[in-house]
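Everything below concerns the one structure shown next.
Right after this comes chain A.
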Amino acid sequence: MNAIFPLFVVLPLATGTFLFLVRKNRALQESVSMLALLVNLILAGILLSATADGTIFVHRMGLWPFPYAIVLAADRLTATLLCLSSSIVGACAVFAGSYLTDAQRKEAFHPLLHFLLMGMQGCFITSDLFNLFVFFEVMLMATYALLGFYYNLDQLEMAFKYTCMNLIASALFLLGVALLYAQVGTVNMADLAVKIKLLGPTPLIVVTALIFVFVFSVKAAIFPMHLWLPSAHSISPTPISAILAGVLVKVGIYSIIRCATLIFPAAFLILQPGLILLCLLTIAMGALGTLPQTSLKRILAYSTINQLGYIAFGIALLSQAGLAAAVFYIVGHAYLKSAMLLGAGLNQKLTGTVDLEEMGGMMGKAPFASLLMLVGFLSLAGFPPFTGFFAKLFVLQAGFSQGAILATGIALGFGVISLYYNFTTYQRYAWGTGGGEVGAAGAGIYGSVAFLSAFAVIFGLGAYWLFEWAQLVAAQITKPELYISAMRDLG
Partner candidate 1 sequence: MIEIAVQISLVMMGASVLLAFIRLIKGPTTSDRVVAADTLATNVLGVIALFAIQTHNKLFIIAVLALAILSFVGTTVYAKFLERGKIIE
Partner candidate 2 sequence: MPLATLAFTIATIWIFLHGSATPGHFFVGLVMAFFIIRFLKKSYYQDRTFFRIGSYFRYLRSFTWELLIANVQVLKIVLSPRLSIRPGIIPYKTVCKTPLGVTMLANSITLTPGTLSIDVSDDDETIFVHTLDIDHPDEVAEGIRKGLEEPIVGAVE
Partner candidate 3 sequence: MLWILAMIIGALVTVASYLIMQRRIIQVVLGMAVLSHAANLMIVASGWVGDGKAPIVPKTGGPLDPFAYVDPLPQAMVLTAIVISLAVTAFLLVLAFFTYKKFGTDDIDEIRRLKG
Partner candidate 4 sequence: MSEALAAVLLLGGSFFMLVASIGLIRLPDVYCRMHAATKATTFGMGGILLGASLIFQNAAVTTQALLAIFFLFLTAPVAAHLISRAAYKRGPDLCAETTHDEYGKYLEGQKAEEESPERYGDA
């Protein structure tokens, strides 16, 4: 196992390169891409089952001793997110297969998709801060290329803004790495954890932690850094926005979790009030943003911000319960939101628009599609028995039981707004008399949307298993010494 899980980086890289070389042969390209994604998913599943018993797999680059060379590590959290990313990307690839029509654009799509996957999975499995930066850049570069896939006016503008904002984030990241290296002279996460613990939360360490919070906030769209998200998620081609909302933002969340639990636990305790404030602002911004929109995808984008606020809130509680809730929320929201964005794409196929003003009466015209969307909206609004309800419930429980009454109360209060926008959006979409004729959509599209939406129900009715797992994950990541010793023993 230790030997094969670097494949999560190498396999997509090889596949992507190969796919670009054979880009002229569309059939071969697509089949190989699907095959690789399937293999990836299987590997992720194996890793998940292997980490279930709490072992942390460590792969040392070139067998160099512990803190010096790059070390890849996979614990439960990593395995979970790997499964998440590979399954969602797979579904989106299937979707794209019958969604993208423009041949000229298609040929670059699959290679870039695999590079994107490589970047994300690299971020998940690396345990080296600078290596994390590198994989961030891989991921971002792929998204820069994929976001503005058709390069119309909107996409160009969006891609440009997105690129600029993320460049600032990268610079901040390097600043953070520099500060850390200057202070403790290492870049391996576990080693950093050890030495920072020795150093204690000096002001400089706290400032560094703050910098990292903001760096990862850009990916995770926490309040001041969320500005790129609405356009990026609503303008980019649908499969990409699904991946963005489903996995990419989770990369930021994942990194924040690692910082909070492994690298700077002490510093985060000092930062906690500010973090909670940021989370509430994020929730507020997301909720506020959904209200005046008329584009389905844009509403979904803002609701992503809203949900990310809740996830980050769970993390900011810095307790095992909060983290478990956050992990549950991450998984649930990933499948749910990508399902809904793909659903928006499905409706674009059917009606040729994502503008709610031009939709309506879908309940009669496309019952199955509107049923899928209904599941999504109910889950987003936090209604039982779907994942959304349990996710919110667990976060709120953690908050209340921790005595953060006011903050949790505010977070709960914004539930009213999410109630409002979800139901009105569904009404404007499914009820009423507006909208024109409805076309047809391929089986691949319906299949992928249904596949992803199914999780909203599965993890709702089967919340038991997911939450058990989330607690296992939380139990593991709240004990950084496990992670550290796993590396030490090999080093």
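As a selection rule, all candidates are chains of the complex that A comes from, given by their letters.
Definition applied: contacts are C-beta pairs under 8 Å (C-beta built on N, C-alpha and C of every residue); 3 or more make two chains touch, one makes a residue touch a chain; residues count from 1.
All values reported here derive from a predicted model rather than from experimental measurement.
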item: Direct contact with chain A in this complex, candidates 1, 2, 3 or 4; value: 3
item: Touching residues (chain side chain A, partner candidate 3) in the complex; value: 130, 133-134, 137, 140-141, 144-145, 148, 151-154, 156-161, 163-164, 167-168, 170-171, 174-175, 177-179, 181-182, 187, 230-231, 235, 289, 292-293
